[in-house]
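Excluded from the complex is one protein chain; the other protein chains are retained at their positions.
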């Protein structure tokens, strides 16, 4: 009976399972990169573990190749949801010649894919936010049915660029959605030293558009909020700010030791209620997932990640002679 | 009877008249600089006409030499309220050697006075806002009973620096008061193209401290809001944002022709209800001002401005050989 | 051919390009009203507020939004009201605009133009007078133009707008109304990266750009008349990519090089020119590679007495020519 009341946000059974699969893939890719880095097979890894609900739930709304995605370095789940493959992710991890994101020039996780309209980003925090606003400005001026989603963390809310961009979008009522993955930390800096508010979504009011805070451990709640924002944008009603409360289960990056600043109890508590665990329970409750199905999904994901890792590991590095290319248009 | 009910914010009769005098002085200095510039006696003038209520009303709260003032280029009324003289203002206008603000190095109206704790500013909009926060940080860390008031326009609210600084102040609960003189224009850009909100003071909520909007044509309302903010700061309760709705009655600067973007009707309507007119009526109502007193005040102001102009006009320019001095500590 | 001022040439170049290509838009502070220097006068009337519009007062967003719009099919011209106010946008310019094509291995491109009035001599004080070109000319991935000549400005601005990469276009504000010259009405484009030999000479190569190139030309005329010294004056026009061939060929001919710029001497753009000459034309040099630039204090003090004391002009160039010729 309880099952009947579950709001699945209009997603079909197939889609619900697809969401789950993408969450698992995000998790597995993140874990694999961390492991490979520790094995010395790569110099740098960033993990999206814990952010799967925030990332897959929101990006699932996007129309690949039509809408625009402006990710940040943690956006593994966004990238795979919009259509990047496990191979694409691993090719970047290994900095390979044929890495579609950057040909090994940018760090891993700096996803870019022109056909999918995933925009190349940098490492400096928040510089992508005005880009998203500019893309949305062009969509509006050109009269195109396009929505731009831009992703960033709680730390990024402190930057001037985030402010300037959100204000610009508010003034021009642009079809852009600001998605803040609030995981309570900017590397080691706790949110209490980042902002003096409970919910940073309140800032949207100061720019004249709605801001909402959603539970990132509830992937469908995230999806619903993103869908509503997407619809508002398409309807010409302007931007929305979505704060997704989440948590990263791994250190900030392979350069970080989070035991310096987070108690293991805190991490443990969050991992009890994280989005994958919770969504799995829901899917079971809905009768969409049994042990067999779960195992088969896990096998599929593991196979994909294995295959992608092998492929990328053996792929050639960039040719040094090409380093001078593409500085300017050719 | 009505008179009895006027809330004079605890100011004595003498102080009320002093406020009025400073408003008149601000007006007269602004006008004189505009006239002198048109006569070719200076190359640049910025006027505070219309902003007297916002400036004198707020700065009257400050304890000169103890509290800190971080002004902007329009802050004639702030400067004279904190203690700069008509001469100081005119010496800067004429870019004289003994100009206390900068010795003729900075533009006019870029007030600085170390003893009065009026901090030297630049022309780039909003860069002074983090300085004010840093000053307040030092006050707090050093345990000093000091409050910092920082001034800026509506245009400045769009800058990243304003955001970053207000957020910083909120997180550290610093004794700083942000005073936005919202005159609806940033040069020719109307407020509707600057922000998508009615009252920009709403943004303070997003930084975890109170924001209020007051009528800049009511000098006592401004004073009350500033006093309350000052008390909060001293009590360790952190920052306040005060938006003062006002209007500039003159063009942006001597380089601007505001007829290109503002109707004369709009200017006329505002000049009917501007702060000096309104405060004069109140003082008359209170029996503090009659025609004689008014004329004597006006004569005093005119004399001061005349004397200051004559003095500054005849004062020597800086010696070219000194231009290399003070680049570094000597 | 009509004689035009620099600001007219700039306005004409933008208007022609906007007529030619609907993807071209212009935005910044006060541009709807015509801009503080009147560069966009009449644009709202002709092109509407969809193609010429005011932004909030936020330079980092102005450039950042331009970058984004350029990724989605537009050709934005972002106006920074004074070059002195470009600093908040440096992160967007250096970390983003300059690197997006390279870092995406050619997948994305950033065809923006950032226009800004620069330079001193208008009693603007230390915040309406700066020369900022050296910072940007140093950055791989950017193109940088500095102009004071109306003819060059029109042709180069059109090239900048059509260029597929980010171009910083600095117009010397003192020249806006001061420098006049014949400017064709028609559509001509001057290639980026080509210096102009504005005067031929056999004795000294004088490399300059912007307003200093104007001073240089006048000083060269006087050196010829008064001293019989034949100075070859090169106006670089584009600072990046640099037309090093024109510079080196001239120095190999004259054997003496004078580099003149308005910015502070130390670490200014002219240092690169001097270094290039000292390395690549060493065998041809008959005298020290000489630089003339502003001394190392903020440009400019507001006081006329102080500004005149530091700002290099025709007289200083002439003096430097004479000194080098006598070497």
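When the chains are written out, they are named A, B and C in that same order, and each has its own residue count from 1.
To be clear about the criterion, a contact is a pair of C-beta atoms (placed from the backbone, for glycine too) under 8 Å apart; a residue touches a chain by one contact, two chains touch by 3 or more.
Keep in mind the model is a prediction, meaning the values are calculated, not measured.
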Which displayed chains the hidden chain touches across the whole complex: A, B, C
Sole contact to the chain not displayed, among B:64, B:83, B:134 or B:320: B:134
Among A:51, A:74 or A:105, residue touching the chain not depicted: A:105
Residue in contact with the excluded chain [from A:159, A:172, A:203 or A:230]: A:159
Residue touching the undisplayed chain, where the options are C:35, C:68, C:111 or C:126: C:126
Residue in contact with the excluded chain [from B:53, B:71, B:103 or B:216]: B:103
Residues in chain C touching the chain absent from view: 60, 84, 87-88, 90-91, 94-95, 98-99, 102-103, 126-127, 134-135, 137-141, 240, 242, 264, 266-272, 274-275, 277-280, 282-283, 285, 287-291, 296-298
Chain A residues that touch the omitted chain in the full complex: 43-44, 95, 102-108, 122-126, 155-156, 158-161, 186-189, 193-195, 255-256, 260-261, 317-324, 327
Interface with the undisplayed chain - residues on chain B: 68, 99-103, 105-106, 110, 112-114, 119-120, 122, 124, 127, 129-139, 141-142, 146, 160-161, 164-165, 167-168, 171, 325-330
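The criterion applied here is as follows: only the chains that are shown with their structure count from here on.
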B-C or A-C, whichever has more C-beta pairs in contact: A-C
Chain separated most widely from chain B, comparing mean CA positions: A
Mean-CA-position distance for chain C and chain B (Å): 37
Cα-centroid distance, chain A relative to chain C, in whole angstrom: 41
Junction residues of chain C, two or more chains touched: 55-56, 58, 60-61, 88
Where chain B touches two or more other chains, by residue: 158-161, 193-195
